[in-house]
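Excluded from the complex is one protein chain; the other protein chains are retained at their positions.
Each chain gets a letter, A, B, C and D, in the order it is written, and its residues are counted from 1.
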């Protein structure tokens, strides 16, 4: 499925997306799309508006102007849960987990929103609901196993180290079989070996599960390893869009983002 | 068999101000009875419950007194709304209750005529308000009145009845204004009153707000006669309101300087026992408990139903409240009617105007 | 100089660190590397007084500082840049920076000077100086944490993954800042996942595995990344 | 128009008293984020200490104020250390219930000792009305406005322009970061709490000269103070001034034009309205990204 883009229609698309925060323009007339099956990287200096793009696409923020289209339908200003139910799943740069729930429950809960029994039926048919929970818990543990986190399944989310929490977040997103998975700096804080694992997982997600991926990342090793295409933001403006190895050679990008003569992250 | 009587009073919360005073009168009556040898050759035993001025608590308290402590008569309570709720329970168990300060006529009105279970040994709000209305118009010569009343059964029933009586005899009520129990700032209300310049202000409420109204009226230059309802018969009010209380008139059922001989005797003995002046609350408590004890004695056995029969037939029992020779002549709704007096503050002391 | 003598520490009943023993000489820079959840942050938190060691001693310039509480550590000149981009969300960026100088608050001119220095290092912060810190982007928060630490003019700096969340260009700048601080004689302890950056900077490298040092040695041309890899990446730590 | 002037003046006085009571709460509730239901009892105790000072000990108004402050600081210190800190360590929300218990406890201890009768503290200020144009006030009421202005200014200056203020706000935002910056969080906490208690006591003492003090004197006014602190935006002193004065004036106008009975309703409807439109309070700012 990799190269042969059988569906060119963009799964998610931003049109002239603009966001102002109290007079500060965090994102300016941003045009952008991710096609089905693609892995797109979004990079740019700190504070250039990458997370803002993620927040706008997932409905966490409402744009000042411009449109967000998912599968060609207008989702501008739609509530996050509506967006999520269309298979748009994300992770957070500032990690978010339900702190007082166990790691396993964190994942089961996400599964429940996607495929669990309805509110009424879980109230009326408890046996069925419990059986479903069993299955969901199994799936959650499988997902954790992918990140070698299964031994932490019954710890509270707050009792994990930052890197461990990040992996739980990834497992949670993956568990719900998203159509498009938006990752906001998934590699930050991961040990090199976990970064390798992440790279492998991202590839597998696309190749095996057909998940489209939007990746916001500063660790260039990851970006270069997985992305089909890279979009560069600077001061809320798109400054480059193209193949990774081309983009990183772009003098504008080097000047603003990579810096001269620096080694990228191990 | 020992005579067991119950007391339900607000001993905490805002209404405890009156409750504690009433309790002293009640305890004094019990002490006196027991000193004289008690009833049925035993000391009278009293169970006191704090109803906190709350109806639900009150109902529980009364049930407890009756069911657990097996009392056969109850003195209580002070807050009219609580008395209304409690009286239903008392009636159900056939235990007579005598008001310990609740004034609203509504509670005795709810009694079945001829078979009352809730008694009040002093006039209800209707009679009180009627008397005050006529005193205000005739004795104090005030043709227009602004009414400030506490938003409670007590305040509202007095205010409503004052208004209809006062207007019935030719006066004019220029304003009716409610305030919430415990309010302390009346500048804005009084500013309005000042603008209407009535010849009198009638306050239907409790002592603490009354003192504030009187004081603040003075500060705002409201120069009118102020008349207060029965709960304001208190030396504390004069202390709190300061010089502004000069000339304040209060309807009063009892004064330590009462012309009522029985009342004067109570005042003397109370003073000796507690080293302080009795007030209208201690007199109410004293009468209420005294009546229960006497009713039991006359019934010859500690039995609520028998006591109720006796209560309806005690026109010879003297009360410490009211003018001389006031007795417990309960009407068929359980209320006693006597003339309510009017006292005026002169040189920092209340003086009772003669009864007409 | 920082000396740690057989430190045990953990959260509640769970022990995380087992007998950590090491010293960072005055003006030196040591790095602690290790997989996720091996206890690196716990080690730094223990040094900073946020986690109480259950055993062992911590000495700063020969004086015992363990068990005195985090604020006392800060007053003694030891300063932590925590992991997780923690900021004072309701305070402005400027106030966040200023509060770093809390324990030397008498020194008004010095503080003003340092604030300018921080702004010069991180122009992005200057652009946002009025904004509540809670609204900053991840990278901006990281810069703010560092700026706040610089304001303290510490004698010992504990850095918990300072390069995480930062753009490559800024990562380079952070390396430069660390070098500058070293030149001023600051003692530092660095936790990093960016191994090449750590190896560029550190005199000595420790690798933490399941709460114990699995490997410690001086950095130098003879230290091979492959050798590190074996200990560090070992058998797939998570 | 004459009426309106007097209403406005009444509103300013009442509003100032709200501001005064709300200040201590701004520290304890707005900044330390401790929901202290017993704050009203601090207010009430301040009133009683003033009564003790001026009536029982007869030491005059100024020494009485000093007495109030000393007693309340000690009490605040003790309560924070002995009750609130140990509870908050385990679960901060439990403090709500403990303070609820403390409120009942203090109220009833005072009821036992002092009795239910209202008491008046002597201010030593000249009695009687002062007429300014068409407005009648008393020196005691003016003193409320003056003292509110002074304390507000002092607190503003301290919180805005000193390290004390910065450290206080820092610890309320994130105690861990505050600690690693060298702030002794425990000490700042207890000092702030004690000052908050003293401010409440001061307000109570002052109000006891005008409105008398009873064991339950603090219940209603402190509820309003909570409302003001939230309305203002937690911890905002400027907000507390405006919200307090606004509430006082609104109540006074409503009392004047619509009747006393509606006074409290309007205040609370006002609060719901404001918070519906601005969930972070009048002067609060959004500090969380999502």
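To be clear about the criterion, a contact is a pair of C-beta atoms (placed from the backbone, for glycine too) under 8 Å apart; a residue touches a chain by one contact, two chains touch by 3 or more.
Just so it is clear, contacts and distances are computed from a predicted model.
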| item | value |
| --- | --- |
| Identity of the absent chain, which is to be given by its UniProt protein name, from "Peptide/nickel transport system permease protein", "Amino acid/amide ABC transporter membrane protein 2 (HAAT family)", "Na+/H+ antiporter subunit G" or "Strictosidine synthase" | "Amino acid/amide ABC transporter membrane protein 2 (HAAT family)" |
| Chain not shown, its touching partners among those shown | A, B, D |
| Which of D:74, D:109 or D:132 contacts the chain that the document leaves out | D:109 |
| Full-complex contact with the absent chain, from B:45, B:63, B:297 or B:339 | B:63 |
| Residue in contact with the excluded chain [from D:3, D:87, D:142 or D:285] | D:87 |
| Selected from D:98, D:119 or D:191 as touching the chain missing from the view | D:98 |
| Contact set of chain A toward the excluded chain (per top definition) | 58-60, 79-81, 84-85, 89-90, 92, 96-101, 109-110, 112-114, 116-119, 122-123, 126, 129, 172, 176 |
| Chain B, residues in touch with the chain not shown (by the definition above) | 11-12, 48-50, 53-56, 59-60, 63-64, 66-68, 80-81, 84-85, 88, 106, 151-153, 156, 178 |
| Hidden partner chain, residues of chain D it touches | 29, 33, 35, 37, 83, 86-87, 90-91, 93-98, 100-109, 111-112, 223, 226-227, 230-231, 234, 261-262, 264-265, 268-269, 271-272, 275-276, 279-281, 290 |
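Simple rule for what comes next: only the chains that are shown with their structure count from here on.
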| item | value |
| --- | --- |
| Furthest chain, CA centroid comparison against chain A | B |
| Chain centre separation (chain A, chain C; CA means) in Å | 29 |
| Distance from the mean Cα position of chain D to that of chain B, given in whole angstrom | 36 |
| For chain C, residues that touch 2 or more chains besides their own | 135 |
| Multi-partner residues of chain D (at least 2 other chains) | 289 |
| Contact footprint of chain C on chain A as seen in their complex | 21, 24, 43-47, 50-51, 93-94, 147-149, 152, 159-164, 166-167, 185, 188-195, 218, 220, 256-259, 262-266 |
| Touching residues (chain side chain D, partner chain C) in the complex | 163, 166-167, 169-170, 172-174, 176-185, 285-289 |
| Interface residues, chain D side, partner chain B - complex | 2-3, 6-7, 10-11, 13-14, 108, 111, 115-118, 120, 127-129, 131, 136-138, 211-212, 214, 216, 220, 252-253, 255-256, 259-261, 263-264 |
